[in-house]
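Note that this is a trimmed complex: some chains were dropped, and none of the rest were shifted.
Chain nomenclature is as follows: A and B, assigned in order of appearance, with residue numbering initiated at 1 for each chain independently.
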């Protein structure tokens, strides 16, 4: 079934494999009259791009996005916006032995079990490269949110055991260090940790935090399209995510009602909250305070260390993965979290226009 | 917008408020020929029902489900199955003062901000009572999954700081103690903990674990309808959930690839895995091993302790909540987790029939 479309009023449909002609996305339902340019989208894409940072794969793709439709004289027309990024750096020989061997931690076996065949080149459809289309779509959503004073920001809050210290939070630091951490000190320690792991032919898990500011109260639909439910789908749809948290997240288990409840207060004549354990969402609807999301990413499954696995023929074999692989997923994935969050909020913002007479 | 429908091929549409005529659900897309009875559904509903257990609210509703359509001579006909549970125990005076005061931790303010009005009686649409419809729908899904050897089981794995010991896991214990914990010892300690909290007019967070066995490899669609993405939406759509984890969940942040990767092995002539850190899902598609899900529930926001809040008029006021409220959400919510998980898996099982020529 069609599982490549996300959103209800604002939708994105992504397509493309790692080693095909390209990667793309069709954004439908974007309101007419929004100023947008390839440069704006490219800027967000560049933050996802491999090759530019110490801990990202050295694949040097240009990754230039082209807008193919839906924008006329610099403004959206209300019709579908098709965007494409050509694949320019496929090394067709790179992954050849993977046709018949199932990589641990990857979807190779699952694809074969599901479809009876798979495009094994570079992970095919389940390659991280698929997310380039999402980021292009997310850039449009972010542009739309800007018009309403809503801003989405994601960063790496932990790499393995090295977590950022909230007291050292410095937003500008995020784009300054290769690990996208807002705490220079933590970034340095995390870099050292990763170097050790790389020497051991291993990889690390990581955590991405996402904050949305400026969201008005009222976004999200009761019951199944709750803001957190839609964000849950959005973030879990990013490969390698194994946990999603809103507000205090997992810590609520050990908390008490008297602590966890955020008292409502009046602030500048508006309803606000004294604390934000809820992460800006109550009963699935935004409450006007910051939305707080955390995503836990598993360690990169492609490690150079020899691993045990099985072949498509049902033989137990040893596998050594070659090629280009980041030792940690969070830094490049943080912009994907940002994109998926922006898209989800933008969709619910438009939907919210229909809720009252 | 219509946010009351869940699922794609198999759908449920829930309706109803806490204090209206009743609560119900329409299940559409259930295959024809499935044996189902009101008794089967009632049994699952009874596990969610308040009144039967020490730590659940003493509201004594009959909560009898009626099948109104879609079943003929004991079998589903392929047409929509409408089910209804009448509300029989509304005390209309109970919640009167809540018309004008926003309860901390509840959606009252958000509903007003969104819709400009709300049915304040008993929490209206955001009442936990809405989940009765989901459980009825989930029972049908569970019945369908039985035909394919798939079984969903949820239980409370932690109440506040008291966690079950996996070494003491005893499935039969789940339905034996009022906290639905599979570890009699933990259940006893948790009960003592809750009693203390209740004396302090407070409430506790909790964790629900859900295990799905018998799932064939291949369920879930790449990209946005990944099995974990759909489960993410399903579980986060349950009120009070603040974190969802798959497999090792949040622990992957501190893990390494060499540890986290599950080696594929051959077992009884089939592809299997040596470990299951992934929780049965790789690249969003089931890998044939057990699906493992954990949900963190915040403490019940309705506590009897006086709280600070604001009124609809924008006055800062004190609020004392009365009425009937569980001191912990997990025990009753565990069956909702089971229902939502069963429904999600059943939907993807049907969708999977269309993936190959």
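Note that contacts are C-beta pairs under 8 Å (C-beta built on N, C-alpha and C of every residue); 3 or more make two chains touch, one makes a residue touch a chain.
This is a predicted model, so every value here is computed, not measured.
Student: Just want to confirm the stoichiometry: 2 copies shown, so how many copies does the whole thing hold?
Tutor: Full complex: 4 copies of the single sequence.
As a working rule, only the chains that are shown with their structure count from here on.
Student: Using the touch definition from the top, list the residues of chain B that touch chain A in their complex.
Tutor: Residues of chain B touching chain A: 1-6, 8-9, 14, 102, 104-107, 109-111, 113-116, 125-126, 130, 158, 160-161, 197, 200-207, 216-226, 228-237, 239, 241-266, 269, 271, 274, 277-279, 282-288, 296-303, 305, 307-310, 314-316, 351-352, 354-356.
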